[in-house]
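Not every chain is included here, but those present sit where they belong.
Chain IDs A, B, C and D follow the sequence of writing; residue 1 opens each chain.
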Amino acid sequence: MNAWLLLLPAAVLLLAFTHYPILATIRHSFFITRRNGTEAFVCLDSYHSMAADPIFWRALANNFWFALGTIPTSIALALLMAIWVNRNMRGRGFLRLAYFTPTVLPMIAVANIWLFFYTPDYGLLDQLRGLFGFGGWNWLGDPSTVMGCLIVMVIWKEAGFFMIFYLAALQQLSPDLEEAAAVEGASRWYTFRRITFPLLMPTTLFVAINAVINSFKLVDHLVIMTKGGPNNASTLLLYYIYEVAFTFQDSAYAATLTVVLLVLLSTVALIKFGYLDRRIHYQ
Amino acid sequence: VDLTMYYPVAVGGPVTKIIDDMVSRFEKENADIKVTAVYAGNYTDTMTKAMTAMKGGQPPQLSVLLSTDVFTLMDENAIVPMDGLVTDKSWFKEFYPAFMANGQIDGKTWSIPFQRSTIVLYWNKDAFKEAALDPEKAPATWDEMAKMAKKLVKKDASGNTTRWGVEIPTTGYAYWMLQALAIENGQKLMNEPGNEVYLTAPKTVGALDYWVDLSRKHNVMPTGTIDWATLRTDFLEGKTAMMWHTTGNLTAVKDAAKFNFGVAMLPAKERRGSPTGGGNFYIFKSASPEQQKAAVKFIQWMTAPERAAEWSMKTGYVAVSPAAYQTPAMEAYAKGFPAATVARDQLEHAVPELSVHENGRIYKFVGDAVQAAVTGAQKPQEALAAAQQQADRVLRAYK
Amino acid sequence: MSAITLDHVSKNWGPMRAVDDVSLTAEEGSLLVLLGPSGCGKSTTLRLIAGLEQLDGGTIAIGGTDVTNLTPAQRKISMVFQSYALFPHLSVAENIVFGLRVRRVSRAERDARLKRVADIVGLGRLLERKPSQLSGGQRQRVALGRAIIAEARVCLMDEPLSNLDAKLRHEMRTEIRALQQRLGMTMVYVTHDQTEAMTMADRVVLMRDGRVEQNGSPEELYNRPATAFTARFIGTPPMNLISQGDRLIGIRPEHIQIVAQDGQAARVKTVEHLGADSIILCEIAGQPVSVRQDGFSKAQPGDDVRLAWDAGHEHQFDQKSERRLEPMLNEARRIATG
Amino acid sequence: MNGRTHPLEAVAAWLLALLWLAPLAYAFWSALHPAAYATSFSLSAPWTLENFARAWHQAPFGRYYLNTVILVVLILIGQLVLSTLAAYAFARFKFKGSGIAFALVLLQLMIMPDVLIVENYRMIGKLGLLDTIPAIALPYLASAFGIFLLRQTFKSVPLELVEAARVEGAGPLQILWRVYVPLARPTYVAFGLVSVSYHWNNFLWPLIVTNSVEARPLTVGLAVFGAPETGVDWSIITAATVMTMAPLLFAFLLFQRQFVQSFMRAGIR
C-alpha cells in the first residue's frame, strides 16, 4: 500500500485549489490583463497603485480594528461561558444551547436579523432607546458606529463557537488540580489565574488563531448590512478584494490585494507554528 | 432557442412575479423560444454576475443592466449593437429619445430601454396638512424645499425628531442623486465620450453643499447615510414627509401608503432637472445568431406599447414609448392616478444618467464622496476633490 | 494537637450511602490506613476529612476543633492525591511552594523551606523540571514535598502508590512511613492493597459498603479478624473458610500441614510454586482449601492427601452473621500467644 | 467541588443566555406575526404562518433547499473520504517527504479557499464547471482541517489494535475500514457537523460561482431574495431567514448533546 496513493486525491485538489491559486495570485499581481485579453508584465506597478489607494489602507485599518474589537472580547466571553456551563448549574443544557446556537446560524440570515436591530428609528435598538427618551440613531449609516455594530454582532456569533473548545479543554482538566489548589488554600480567582487559565493556554492559542483567521474571512454580513459603507467605514480587505475582482472586474489588482491577505495569513501561521507552539505549555 | 436573461430589481413590489408572468406569456406566444429569466440582485449585483459569467465563459444571451453600463460593456467587448439585428431601424424611433440617449454611441444603438425612470419627489399630503402647508403644492425650488421641510420636521417631547422634512438617499445610487442636484444647479457631470467627470466644478460642489446643508444646517434631513433600500419604508412609516426616489417605486408606494401622497418633479435651482435612470436590454456578443434574433424578438415583445404600459402601471417605471401612453389601459390609469405621468413629463428636463467607462468604480468614488460629506467626515469640497482625483486616475486610460 | 476524629459521619450520593455512620479516631502522630475493596467509601471518607465534600451527617474534628463546616483551606491539612495532582505547567519548585505563595509567605522563607523540604524528599537537583519530565517515583515525591512544606500536622493520602510498579511501590512505602514518623504527622492513608496496610499502619480501618467493618492494629486484623469478611480480605492467599454446621471454620493456609495420617482427607487440585514456598489448592468435601508449604512442594494435582492443623489456629464465625465467635479455649490461647 | 456557584453568577449566566437568544427570538416573533407587528410587540398580536407561505412563493426556496442539501452532502462525503485516506497515510505510514507534505496540507488551515476566490474562480472556469453545484464544492473537498483532525485521532488508536488486526490477517485497507474508521466515530461526527454547518452557511463563494436558481444554495437565494431594495417587508424576510436556518437549527437542537460531546471527545484544539 503506497502512502502517496492514499494522499493522491486530496493532494490533487489541494494543489488545484490552494497551492496553485496561491502561486497564480502572486504571479498575477505582477501582470495586468489588457482589454483584448493579453497579459502584460508591469512589475510592481499594481503594488504602487495599491500603496496610493486610500480604500485599501482604509480596509486594512478596518480589518485591524475589526480583529481587535472581536477577538479579545469573544475569547473572554467564550471562556466565561465555558466555565459557567462546565459547572453543575441548573439548566446547564439550556445555557449551552443558548450560547452555542448563534454559531450554527448562517451569517447571511443573522445579518438580516441584526440589520433590523440597527435600523434607525423603528429598529429594535432605537425602539429600546426610545423607551429611555433617546432619539433615533443611524447605527449603520454613521461611520463612528458602524464598525462597533458589526463587531458586536460578530462577537455574538463567534463566542459560542469558541466556548465549545474551552468546554472541551475544561473537561479534560483533572478536577484533582482544582481540589489540590483548594486544599492549599487558594481562592477561586487565584486558582483560575494561576492554574486553570495557564492550563487552558493551548486552547486560548488555538482559539485566538482561529479568530484571527476568521476576522479576515468574515465578510458575508457586509453584503447584507453595509456594502462596506458608509464611505468605506466598514470595508474589510476580503470584501474589497471581492468588489475589485468581480464588481470592477480588475483581477490583476485583486491579485495584488490578495497577496497582502496571504502575507498576513502566513504571518499568523509563522507566529503559530514557529513561535507559540514552542512556548506554550502543552500537556 | 434557449435564452438566459439576467435582470435586476431595485424597487419594491412583486417584480420577479411580474417578470416571470410576462416571460411565460411571451413563451406561450413564441413556442420555439425559451427564456430563463434569472433575478440576480440589484443593478450592481446583476452587472457583476453578467461580467463574471462572461469571463467564465458562460454569459447570458441578454440582460437588463443599467443603461449607463454601456461603456463598460463595450470596453469588455461583451455586447453587440442592435443595428445589425433588426430589419427595421425605425423601431429605435418609437422610444423616448431621452431614454435612447445613453444607449446610442458612435451612431450605433447598443441597448433598448426597458425599466426606465427619472427621480421624482414624493410628498406626504397629510403631513403637509398637519404642518399647515398646502397639501396639493410640492416645493418647486431648492429654497422652497428647505423652507417647507423645516416646517414639516416634527419633534417629540424630549426633542427627538420623529419626522424629517425630506430625505435623499445616500447609499446605492448616491451619484444619481448628486447628478440630479448638479443638473438643477446647472452643471453636467460628464462628457459625451464618458471619459471625464466634473466633480470639482463649483456647481457640483454647490449641489453637494446644498445636500449636506439639508441635514447639517437646516436640520431637515437626518445626518449619516440614508439607505436607498429602506427609504421607501421610512416614507411609508411617516418618518419623513418628502423623499427623492425613483419613479420605479411608485406603485409600491401607492399600494402601501396609508396616507395621501403626491408625486412631483424635482425642485429647481437654476433649472428643473433629473437624470434618467434604470435598465436597458443588452444582447451579448457571444450569443449565437439565432439566439440574438430570438433575443431581439423577446425585447420587441417586452417593449411593445401594451407591455410597456402594463409594466409602467405595475411598477411605476416610465413606459418607454409615447405609444404606450396612448393605450386605453394606460390612459384610464393615468386619469385616475395622475402621479403616474409625472416622471414622464419630467423627461423634458431630463439628461442622460452619468455614463462613463469603468462606471462601477466611478460610482463608488462619487458615492464615497457623498457619504463622506453627509456623515461629516469631509467637507463636500474635499470629498469631491478626492473622488475627482481617483476618477481621473481611472479614466486616464480611456482618453 | 492534631488527632482526627470522625463522629457518626455519613455521606450519600443520591440514594446510595457512600459513607454510613462512620466513627473513628486517628491518634496524633499515628498513621491510620483506610482499607477496603473498591467502592467501599474510602476515598469519600478521606475527601470528607479534607473538606472536599459536604457531610450529610455527623461531625469531624481535627485537633479537638470541630472543622465540619470549614473549607479545605481552613482545615490546615495537606493532601496527596492518587494522581498526585501536580500542576503540569509549574516547575517542581513552584509546585512545592504553591501553598506558601497562596498564603503570601515571604520569598526568603519560601526559599528556606523549599530547600529543607527538597532535601527531605531528595529532589534537590530536579527543582527546575516540569512534572512531565519526572519519573513516577519522583512525581510522588513532589506531591509529598507539597504536602509537607505546609507543615500541616495532618496529611491525607489517597492511594498514592497505586500508579507505581512493584519495586518503586515498595521503596516509597518505606519512605512515606519514615517521613511520617520523623515529622510526627498524623496521617490518614487510603489503600486497597492489604500489604501496604499491613506494613505501614499503626491502625487499620477496614471498610465495607460505607461502614467500618473492623478497626484495629494490623496484627489484630490478621490474627483476630472480627468477621468472615475481614478474614477473607486479609492474607495471600486469604484465610480458608470451611462451612461446618452453623459455623465457618477459618484457618490460614500457612497453618495447615500435609500429614501422613490423621487429619482431613483432601484432594490436590493445582499446585503453584512460588519459589520460597508453594500454594497447594486442595478440596475437602467440595470446599476449596489452600495450603502453603515452604520450598518446592512435591504434591501433584490429583494426589490424595491429608490435612491437619493446630486447633489453636482455628477461627470460628457464625455462618449467618459472619461474626467471630470466641470459644473460651481459643480466647485463652490467644492471650497466651498474642 | 465544581458544584458551587454563586447565585449572582447563575443570574448573570441566565441573563447572558437570554440576551444571546434574543435575536433568534425576535426572528421567530416577526416571522410568526403579521407584518404590522414586526416592529411593535404586543402580547395580543395574532399568530400566523402566512409570512412563510408568502416567502415560499416569492422565491424558489424549494429548489434552494434541494441545492443546499445536495451541496452539503456532496462536500461531506468528499471530505470524509479524502480526509480519511490522507489522514491514514499521514498517521500510519512513514514515507519520504511526509513532513513537508503535511506542512503543505496545514497551509490550507490558514489560507482557506475562502480567500482565494479570484484564482479559484478562474480554475473553476477553466474546468467549465461554473454555475454548478460541484463548482461550489470542489475547492472544499480536500479539507486540511479534516485531515488534521483525523490524523490526530488515528494516531491515538493503540498500535496494538492494529497489530491485532494484522495478526488476524487484515490488510491495510481492511485495517482502515474495520479498525480506524469505527474508532474515530466521535471525530467523524464532530467534523461532520462542523462541515455541514459551515457549508450550509457559506455564502461568498457560492455567490460568486453560481448565477442560476438551479445552482444557488439557500444563503445566496436568501441574500438575493431579501435584498432590501426590493422592499420585501420584514416579516417576510425574517420568515425566509427562519426557513434558511431552520433545518440546521432543528438538527442542532436534536443532536446538541451528541454534538457537544463528540466535539469534546474528538479533542479538537
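Here, a contact is a pair of C-beta atoms (placed from the backbone, for glycine too) under 8 Å apart; a residue touches a chain by one contact, two chains touch by 3 or more.
Bear in mind that the values here come from a model prediction, so they are computed numbers and not experimental data.
Student: Counting over the whole complex in this file, how many of each chain type are there?
Tutor: Every kind of chain, counted over the complete complex, yields A x1, B x1, C x2, D x1.
Basically, only the chains that are shown with their structure count from here on.
Student: Return the chains common to the contact lists of subunit B and subunit C.
Tutor: A
Student: Which integer distance in Å separates the CA centroid of subunit C from that of subunit D?
Tutor: 54
Student: Where the CA atoms of subunit A average out and where those of subunit B average out, how many Å apart are those spots?
Tutor: 37
Student: When the centre of a chain is set as the mean of its C-alpha atoms, what distance in Å lies between subunit A and subunit D?
Tutor: 16
Student: Which subunit A residues touch at least two other chains?
Tutor: Only 122, 179, 182, 246 qualify.
Student: Please output the residue numbers of subunit C that touch at least 2 other chains, ranges allowed.
Tutor: 52
Student: Report the complete set of touching chain pairs.
Tutor: Inter-chain contacts occur between A-B, A-C, A-D, B-D.
Student: In the complex, go through subunit C and note every residue touching subunit A.
Tutor: So the residues of subunit C in touch with subunit A come to 50-52, 71-73, 77-79, 81-83, 85, 87-89, 98-99, 102-103, 130, 132, 146, 150.
Student: Give the list of subunit A residues in touch with subunit D in this complex.
Tutor: It comes out as residues 1, 3-4, 6-7, 9-14, 16-22, 24-25, 28, 81, 84-91, 93-110, 112-117, 122-124, 127, 156, 160, 164-165, 167-169, 171-172, 175, 178-179, 182, 202-203, 206, 213, 216-217, 219-220, 223-224, 238, 241-242, 245-246, 251, 254-255, 258, 261-262, 265-266, 268-269, 273.
Student: In their shared complex, at which residues does subunit A touch subunit C?
Tutor: Subunit A residues touching subunit C: 174, 176-177, 179-186, 190, 194-195, 198-199, 201, 281, 283.
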